[in-house]
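Removed: one protein chain of the complex. Kept in place: all other protein chains.
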Amino acid sequence: MQVVTPLFHVLVFPGFLFLVAFGLFVSWVDRKLIAKFQNRVGPPILQPFADLIKLLAKEDIIPEHADRAMFAVAPLIALAGVVASIIYIPLWAPVALKAFSGDLIVVVYLLTLPAFALFLGGWYSANPFATIGATRVLSQLFGYEVPFFLACLGPAIAAGSWSISEITRAQDNGLWLISAAPLSFAVAMIALIGKLERVPFDIPHAKTEIVTGPEVEYTGRRLAVWKLAFLSETIVGAALIAALFLGGPHMWGLPYQAMPAWLTAIVGMVVLAVKILLIVFFLSLAQAAMARIRIEQMVQWCLLWLGIPALINMGVIAFVIRQVGA
Amino acid sequence: MTASAVLYHPVVVFTLCMMAGWGVYALGRALAPASRVIGGKLKTYACGENVEGESFPTAYHLYHAAFIFTLLDVVALVLGTVTGTAIVWMVAAYLLVGLIAIVILFKD
Amino acid sequence: MLDGLVKWARGKSPWVCHLNCGSCNGCDIEIVAALMPRFDLERFGVLLEGSPRHADVFLATGPMTRQIRDRVVRVYEQAADPKFVVAVGTCGVSGSPFYPGYNVLGGVDAAIPVDMYVPGCPARPDAISYGVLRLLATLDPKAEALVKEIEERYDTEGLVYTPEEMAQQRDPVEGARG
Partner (left out) sequence: MAKLSFPVGPQHPALKEPENLRFTVDGELVVDADIRIGYVHRSIERSCSERNYVQDMYLCERVCGICSNAHTLCYAMTCEKLADIEVPERAQYIRMLMHEFERIHSHLLWLGVAGHEVGFETLFMYVWRDREIIQDILEMVSGNRGHYAMTTLGGVRYDITPEMADRIREGLKVLRQRAERYADIATTEATFLKRASGVGVASGEVCRSLGAAGPTARGSGVPFDIRTAFPYLKYHTVEWQVRTSELCDVLGRTLVRVLEVIDACDICLQALDIMPEGDIQARFPRKVPEGEAIARVEAQRGELIYYIRSDGSDVPARVKIRTPTLANLPVSLEMLRGGQIADIPIAFASIDPCFSCTDRMVVLDDAHTGEARQMTWPELVKLGRQR
């Protein structure tokens, strides 16, 4: 059992299979929402699943000048980085499957892996569009990564811990940390758009400029793994923000004490799913309402209008804690 | 260390996930038709035109952003590892560094 | 079972790539119009992809000009199997009315194999949607039911031709030219 349970957790639930399935569902919600905003009907519910199967069943092409190993491994790194981080995020109870001091840092760094993988994949595709896309991925990372990190540190300082599970548990009293770190929350949401490379920050993938950027040469199953990595990243990023700012699987007013353990787990899961969908709703809304901006505009804007508010919020929290602590 | 502690270690989890991704590849290999190389299939895609060259290195001009990113990221990592009351001073110092960095960035 | 699943997925998820072989834009804007709110091809899973590497179905328009021919062939070759081509518009079908011109090689099939023909000048968005659906019906039996339903409700005579039907239509013309 000692071996089987962790394997099950990593590969089936809440790890790989669950994440992929839920990610496919959420990407349908996303596409449907955008279609509705744009006055269209939108795709049927099984559409992302059909897309995945179709991509898997397509021919696989590796361009002659591409670095074969890098080309093949890059999507896997992206997917693995995202899926691995779900283990440390609380999903159905305020405690994750595995919690240790500093797991917040580990998760934040695991979530930067897709960006680096995308850079490598694009760079080693040996394609001019992919190369430009790859450099854009890195430039964009410089823009959103620091504000995202700073925004995540806000609740960490407020809760006095670097463990996501500890931070979530600190919100058990019903006081969500969004109240202590509203600016950090806003910054984290906007930085998440950058992290997921969605409009207005879909600069590395800009279809009309550089075709699709880094994954332009990818076909078939390798493209499918990229898509899986991106849609899992949506889930994990949203779950992380929910855990840090919105009490994770916790909802005030629900009689947790009166429920049996299995029911609290299910309720917690549903609550978290609703929060994730709300965050995705925000992402879709942003995508529908804005145009894509340029890379240098993005980097400057992010460091200025995301970096400074996040810093200010962090400073205020640190100052208040010091006063209270003294 | 128990088996579960080892299996939940980030490195092990990451490796397991890589293997799961490899499983997706294997599934794809089973479903997809065999690759037929005809004509310019393996050529670099460049809108239908022919491009010469095996790699396409490009210039980079956002070094100041890269510099600030590295600076702040490393300091943030240091911050993440301190505990106790020292954190308040660390945050203050960090704020200072951050503000200086942003001033440098927007100087011109 | 897996085979059925793959067929279903292919029928459900055609990502299209637009391939202009020297067209006058008339059909091209109608292709885009087919993706817009009024017709919304995304209902059937159609997505407009930029890179031919990601595409399943090429919507090719225009008479094949001499200049574009090699590029079109290369782009077609660079797409991953299985791939399909829908020739959109009368020019895409036969090169008409430009055909006798010195720089026009004929329809899209002068360079790449075509799986479905949608005539019209310009082809209407609904005809293009119907053409794509007819193509999908050859992949997925479930899409066939949808096409049957459409054919019962609307007059679809002459909107779309399969390569066999087109060959029958064409024979006398080819004879006259030859």
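Letters A, B and C mark the chains as written, and numbering starts fresh at 1 in each.
The criterion applied here is as follows: contacts are C-beta pairs under 8 Å (C-beta built on N, C-alpha and C of every residue); 3 or more make two chains touch, one makes a residue touch a chain.
Computed from a prediction, not measured in an experiment: that's the story for all the values here.
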Shown chains touched by the chain that is not drawn here: A, B, C
Sole contact to the chain not displayed, among C:46, C:68, C:108 or C:135: C:68
Full-complex contact with the absent chain, from A:45, A:290 or A:320: A:290
For subunit C, residues in touch with the removed chain: 17-30, 32-33, 36-38, 48-52, 62-63, 65-68, 71-72, 75, 97-98, 100-105, 121-122, 124
Residue numbers in subunit A that touch the chain omitted from display: 34, 37-40, 128-129, 131-132, 135-136, 199-200, 202-203, 206-211, 287-297
Subunit B, residues in touch with the chain not shown (by the definition above): 46-49, 51, 56-62
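Everything that follows uses one rule, which is that only the chains that are shown with their structure count from here on.
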Category of the chain touch graph - line, ring, star, complete, other: complete
Interface with more contacting C-beta pairs, comparing A-C to A-B: A-B
Centroid distance [mean C-alpha coordinates] between subunit C and subunit B, Å: 40
Interchain centroid distance [CA atoms averaged], subunit A/subunit C, Å: 38
For subunit A, residues that touch 2 or more chains besides their own: 53, 57-61, 211, 216-217, 220
Subunit C: positions in contact with at least two other chains: 6, 51, 53, 78, 81-82
Complex interface listing, subunit A residues touching subunit C: 31, 35, 38-44, 46-47, 49-54, 57-61, 207-208, 211-212, 216-220, 223
Residues on subunit B engaged by subunit C in the complex (per definition of touch): 30-31, 33, 35-36, 38-41, 43, 45, 47-50
Residues on subunit A engaged by subunit B in the complex (per definition of touch): 2-3, 5-7, 10-11, 15-16, 53, 55-65, 72, 75-77, 79-81, 83-84, 87-88, 97-98, 102, 104-106, 110, 126-129, 131-132, 135, 138-139, 141-143, 145-146, 149-150, 153, 156-157, 162, 211, 216-217, 220-222, 224-225, 228, 295-296, 299-300, 303-304, 307-308, 311, 314-315, 318-319, 321-322, 325
